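Comments concern the structure below.
All protein chains but one are shown in place.
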Amino acid sequence: MALLNFITHRNKYSNSEMMTHYPNTTDHYRALQAKSLLYRKTLLKLIYSAKAGHTGGSLSCVDLLNVLYNHVMDITPQNFTQMNRDHYIHSKGHAVEALYAVLADKGFFPWEALETVGKYGSNFVGHPTRDIPGIEQNTGALGHGLAFAVGMALAAKKDGLTNRIFTIMGDGELVEGSIWEASASAAHYKLDNLVAIVDRNTLQISGQTEDVMAMEPLEDKFKAFGYAVCHVDGNDIAALVDLFDQLPFEKGKPNLVLAHTTKGKGISFIEDKAPWHHKVPSETEFEIALRELGLAENDLEVVDGLE
Amino acid sequence: MALLNFITHRNKYSNSEMMTHYPNTTDHYRALQAKSLLYRKTLLKLIYSAKAGHTGGSLSCVDLLNVLYNHVMDITPQNFTQMNRDHYIHSKGHAVEALYAVLADKGFFPWEALETVGKYGSNFVGHPTRDIPGIEQNTGALGHGLAFAVGMALAAKKDGLTNRIFTIMGDGELVEGSIWEASASAAHYKLDNLVAIVDRNTLQISGQTEDVMAMEPLEDKFKAFGYAVCHVDGNDIAALVDLFDQLPFEKGKPNLVLAHTTKGKGISFIEDKAPWHHKVPSETEFEIALRELGLAENDLEVVDGLE
Amino acid sequence: MDSNETSMGVANLDAFADTLIELAANDHDILVTASDSRGSGRVTPFAEKYPDQFIEIGIAEQNLVGVSAGLASMGKKVFVVSPACFLTARALEQIKNDVAYSDHPVKVIGISAGVSYGVLGTTHHSLHDLAALQAINNIDIVVPADNFETGQAIRAAVVHPRPIYIRLGKKAMPILHDPTTHFEIGKAIQLTPVREEYDVALIATGETVAPAFFASQLLAEQGLASCVLSVHSLRPFDEQVVEQAATHSKSIVTVEEHSVNGGLGSRVASFLMQAGVFRPLRIVGIPDEHTVTGSQDEIFNHYGISAQGLAQTALQLLKKETV
Partner (left out) sequence: MDSNETSMGVANLDAFADTLIELAANDHDILVTASDSRGSGRVTPFAEKYPDQFIEIGIAEQNLVGVSAGLASMGKKVFVVSPACFLTARALEQIKNDVAYSDHPVKVIGISAGVSYGVLGTTHHSLHDLAALQAINNIDIVVPADNFETGQAIRAAVVHPRPIYIRLGKKAMPILHDPTTHFEIGKAIQLTPVREEYDVALIATGETVAPAFFASQLLAEQGLASCVLSVHSLRPFDEQVVEQAATHSKSIVTVEEHSVNGGLGSRVASFLMQAGVFRPLRIVGIPDEHTVTGSQDEIFNHYGISAQGLAQTALQLLKKETV
């Protein structure tokens, strides 16, 4: 099948090996960058094949997921049933294609499984569900992930675990009041094992977040709600690695990362365009997108003289 | 009937005359102070008679309601059907006894109507409803009033009205995420005709608000959500009059008043005691409470040499 | 009309948006409120044409409903346009208290209802909304079957004196009624010719009326007469027409894009049982199980909400009765 052919044709950095504790060398960054390109290709292919999906928001958060799963978090198919590993909740559940790509790469399920995404009778629906190995919570309605993550972090603290709970939220999602309820409780219970990440791509379905419902100054809001707040370029692998290596940012405070990203990151004509929230690429668009990613792969290997 | 006897035996400042635009003289303050005492007596009597009600939270916000209804807001039984008057939403709906006392005094319904509070078949249920003249919205589930007030303020702006929309919230209520959703939208739409007041009595049912779910620093939170924030002693008539005379605090921003109050204000043994949230006074307690209020009435008149 | 005559219309959501654009031209009190849902609700053209009559709330459905109630209390005719799943779950308390209990005539438009969102899964399905709202007093409930019913429902809603919930899908619908049909909130519409006796009453609502109607044609091919009802109003519920259809039918199949618990079928069964009209009955809807993944069509087919499936159910029911 077309999809399978595609996804098995991976770049040389494809593997499901855990990259945590790798030294932060250029090689390490390059390996991660290559993974991001693989994930971008995969998620575009998924969306193109299913003729449905969330293109822009998947592309904007894929570098975050990459660094989390391949550098920061201790989550593998092998340790998944254990409690004292790290945990991840995909609060912006619509960007499920990015997560599916990463989980396949991590070996949670065979790549072929992705061929059923969105198909009749498949477990791979258009949002994360616990029917999929590697996924811990059904999300998709926005504003639910953080409260759930707070519950996990609270349980971990109660049990004296040393793990961390991560979640990525959309910036449009932040208007949901449940985010602020959860934030207050995260600070109240001093959950410095909680890492809340905002995919700050400045867009939501209807346009610019600040036009739709202004939430700036976000840093002030999050600080006032008790977080230790850090900014980062959410599409810069090296910056992400450096930042997450510093966790927890402040003892006794939940961590909040304002990850400044570009929605649709990586594909020139998709970047920063609101309609690409859930637009599906045409055949031509898909081909151009793949070509752009191919060039980036070449660049990566040429520039670094790896070929 | 006992209740009726009681409530018709009012102090000399009882009247339903509008006090707006009165010069802020000592006399004016004293008149308002006397009204607060009347309201306190009335609401205690209501709770004592119905053997149910919210004692602490009614006593803490009654000075606010008093100043709003008798000095600040343009709301009367006569103009109630008009749109371009001020509007009031009792978001902390459980403190309905305070509101009932004020509305009776304003002439929205005869004092006798209060005899049916909480009785079988009565319209006077234990929370505000639109079945009662003078009440604009059914409240009681916390966290609803502000969104509704935002809607009113938005409609007023759209129609070019010059009125203001007021609401009083509890401080425990602030944990509800809907408060923050409404706050973001109030700022987004620059609703400087909205006056959100927090009855900051530091208590909720289960104890100190900061122990139950910490929300401080409240000023930072509200500022970050786009309000012009002012602090005031919410049981000090003169301070309240002065503050509300300065509305709007800042053009283009919704107004937020952090009204520092004492829960159970005015009755020594009820003040600042969490269990009095919805405790009903015993006969002895009721009598002592009335005596304390009587002394305060005497004080008021003696000190000012009015008798 | 039969299936040869039925032509395809647009999605009921489009019919809704078109009607509203037309009505708002002469009525500046008509407002649309949305929660980053203008696109899904097909009201982007409305927002562009009448920017002063469009209010964006962002992704905050509770606030959306609360603010809309406040707007309505100030005399605005507010159409709240947001996915049915979020309105009737995330914002259910606001619908209950701010709208229904407080009696503001807000028009709550549940878009992409039922399983319209298909493969997006259960977070996006609204299969409990008719149950929840029927159990909450003072909000009328309308589920239009086609573009005609949708347009009529929206026109009626503008002047409707009570809170109202209108549930719309996003798939193009066949045109089931001719434009002279009488539409009234609270009155069911019969799609098939009136007879003295029917083999089966197919009592349906919303987007399942079309397959029910087409099922009646399959049944007619087998010589069986059906009474197809579009019960577009769950509240007020048209007891009279339902009782009449049931009384004159040998058996009853109810059909809905909703859980088999608490929706149209429950209502019909409860009513008929209490009215003493006893007939073999099947409630067809989404069963009480983890909903299968698929498009709306695939889900419908999976659960027998199709011309074939419904005809089959009717046949089984009749066989069972006569065996």
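Order as written gives the chain letters A, B and C; numbering starts at 1 within each chain.
What we mean here is this: a residue touches a chain if its C-beta (ideal position, glycine included) is under 8 Å from a C-beta of that chain, and two chains touch if they have at least 3 such contacts.
Every value quoted in this text rests on a predicted model; they were computed, and no experiment measured them.
Where does the absent chain touch, in terms of which shown chains it meets?
A, B, C
Out of A:Gly151, A:Gly207 or A:Pro248, which is the one that touches the chain we can't see?
Answering carefully, the residue with contact to the hidden chain is A:Gly151.
Quick one: which of C:Arg42, C:Lys76, C:Arg282 or C:His302 touches the chain that's been left out?
Touching the chain that is not displayed is residue C:Arg282.
With the full complex in mind, choose from C:Arg90, C:His104, C:His160 or C:Lys250 the residue touching the hidden chain.
Spelled out, the listed residue whose C-beta touches the missing chain is C:Arg90.
Considering the whole complex rather than only what is displayed, give the residues of chain A touching the chain that is not shown.
Answer for chain A: residues 83, 129-130, 136-141, 144, 146-156, 158-159, 177-178, 181-182, 184-185, 188 touch the chain left out.
Could you list which residues of chain C touch the chain missing from the display?
Against the missing chain, chain C presents residues 86, 89-90, 92-93, 96-97, 101, 122-123, 127-128, 130-132, 134-138, 235, 258-263, 265-267, 269-270, 272-274, 276, 278-283, 288-291.
Even though one chain is hidden, which residues of chain B still touch it in the full complex?
On the side of chain B, residues 50, 52, 93, 118-127, 129, 138-143, 172-173, 175-177, 204-206, 209, 212-213 touch the unshown chain.
Going forward, only the chains that are shown with their structure count from here on.
Chains touching chain B and chain C alike, please list them.
A
Chain A to chain C: how many Å between their CA centres?
Chain centres of chain A and chain C, defined by C-alpha means, are spaced 37 Å apart.
So what's the Cα centroid distance for chain A and chain B, whole Å?
That pair's centroid distance is 47 Å.
If I count partner chains per residue in chain B, which residues reach a count of at least 2?
177-178, 181, 184-185, 188 - these are the residues of chain B that touch more than one other chain.
Tell me, which residues of chain C touch at least two other chains?
Those would be 57-58, 60, 62-63.
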